[in-house]
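A protein chain is absent from this complex, but the other protein chains hold their places.
Right, chain A next:
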Amino acid sequence: MTTNLQTQPDPRVPAPAPALEVRSLVKHYPGVKALDGVDLVVRQHEVLGLAGENGAGKSTLLKALVGLVRPDGGEIWVRGEKVRLRSVVDAADHGIGMVFQEQSLVPNLTAAENIVLGSEGPGVRRGIYRWSTMRRLAQEQLDKIGSHIDPLARTDTLTFADRQMVEIAKVLRIEERTSHPPVIILDEPTSVLESKEIETLFTQVRRLREFASVVFVSHRLDEVLDVCDRVAVLRGGRSVGEVPAADAAPADLHRMMIGSTGSDDHYHGGAGERPDEASRPRLVVRGLSGKSFRDVDLDVHAGEIVGIVGVHGSGREDVCRALFGAEPTTAGEVVLDGEKLDLSGTRAACAAGVGYVPAERKTEGMVGPMSVADNMTLTKQQSRCTGPLVRPRKQATLVDRWIERLSIRTPHRGTAIQSLSGGNQQKVVLARWLVAGDVRLLLLDHPTRGLDVGARSEVYRLMRELADSGVATVLLADSLEEAIGMSDRIIVMSDGRATTQVAAPAGGKPTPLDLVKEMV
């Protein structure tokens, strides 16, 4: 309270302290400054939007606010009081609660149990459940947000939208712990909702404002402006400004998010002459449909990099996986070099010369404890074998050649891949498709995710080299700038459909704003 008095000369009429204030918060991860001095003020009874690109530091900031990340520097103040948040419970005691992006409900419990979980109060006496009390407690929470969910329904039988209501009801339980209006953080709450459900959610958010402060995070800028009073923008781990939502357009916000640094030189370096558009495309996709995408058409020429952009939930990841046979399809045809591509499984795709670099490198891209050499020859076994037998010398020669060619920094080919840096791991993962020299189509799902700047540019150069050697590439980029910089052509996906195609030749690149218009 002392600072409050210092800044406010008349102690009898103190201005209400902000519900939550963040002062120059810093958090370093190895190689990355996730938060580099973030300042943020959440006033009481307001809906504050938080915008920023991937990697701008949004999720680290949110985690710090609920005690999941311990900041390296800076301060967090709650209603004029400096606090240290060590755990989610700590944060809840201070009235801060978060609805997590990946929902945090126990699927096999009832909605009521989830709502009161961890603070059952009178719902459990001496370890014995009082189901009727439990139900009443949950009903009270659901009534607050006007939801009509059956409290005794099993959570995994509810729709996604209903589960989100359960989460909000659960988060509002922190009102029991503190006498002050709580701060509710909603992390990407709309990403998997349909438009009808989004409207319901927005009504809830406006209702929450009556008795709480809300921090609303979304990729969809129009939504942020629609529901928020004020929007703060993060870029590269710093606060770059804030605007009242009433007089801002999505374009203004986006300009703040991406800053003035337009294009990055790394991307264009070495871009050779573009392939002749008239020639027959190497990959032809017609009417591809699956669970989360419909009627997708896509052409990729040899030597071309085609970026697919879209917001979370646009279905682009699933299209990418479907082309590799890792996601079931319901309709459509894929032709690679004039031959129909068998989408029934990943084996067929590998044999046809399709390579896939998954977004989750650690869990899907590599076998951590296995050596660099074994990871590199994992798919193309024949490249290290004679018949069924592994030929260690053949493998060593091959792997050493690729280690040198891609300048992979590893002590030895026998080193476990998990002890390498992310960039070098990714190069090994890429090399896996190159060792046999038969790759015709590369599917890159966020190939630079989690890499630092230096490693990124090396991966960019490698991608460009591969394209120049005639490989057709489909790229799901980490950011719009990356997509624009690397791609020769960009497909925009929205709600499972490929809606627009934008040419992006060197010298004639579209701006991020051109694409954002189509994405939302």
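Keep in mind that, in the parts below, a contact is a pair of C-beta atoms (placed from the backbone, for glycine too) under 8 Å apart; a residue touches a chain by one contact, two chains touch by 3 or more; residues count from 1.
Heads up, the rule we're going with is that contacts and distances are computed from a predicted model.
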{"item": "Protein name (UniProt record) of the chain left out of view, among \"Ribose transport system permease protein\", \"Aspartyl/glutamyl-tRNA(Asn/Gln) amidotransferase subunit C\", \"Beta-ketoacyl synthase N-terminal domain-containing protein\" or \"YbdD/YjiX family protein\"", "value": "\"Ribose transport system permease protein\""}
{"item": "Residue among A:Ile149, A:Leu172, A:Val311 or A:Leu398 that touches the chain left out of view", "value": "A:Ile149"}
{"item": "Touch criterion as defined above, residue of A:Thr200, A:Ser239 or A:Gln426 at the omitted chain", "value": "A:Thr200"}
{"item": "Which residue of A:Pro107, A:Gly121, A:Pro392 or A:Gly414 touches the chain not shown here", "value": "A:Pro107"}
{"item": "Given A:Val26, A:Val89 or A:Ala416, the one touching the chain that is not displayed", "value": "A:Val89"}
{"item": "Of A:Glu327, A:Asp342 or A:Glu465, the one touching the omitted chain in the full complex", "value": "A:Glu327"}
{"item": "Residues of chain A (touch criterion as defined above) contacting the omitted chain", "value": "87-89, 92, 100, 104-110, 113, 117-120, 124, 127-129, 131, 145-150, 152-154, 157-159, 161-162, 170, 194, 196-197, 199-200, 202-204, 326-328, 345-346"}
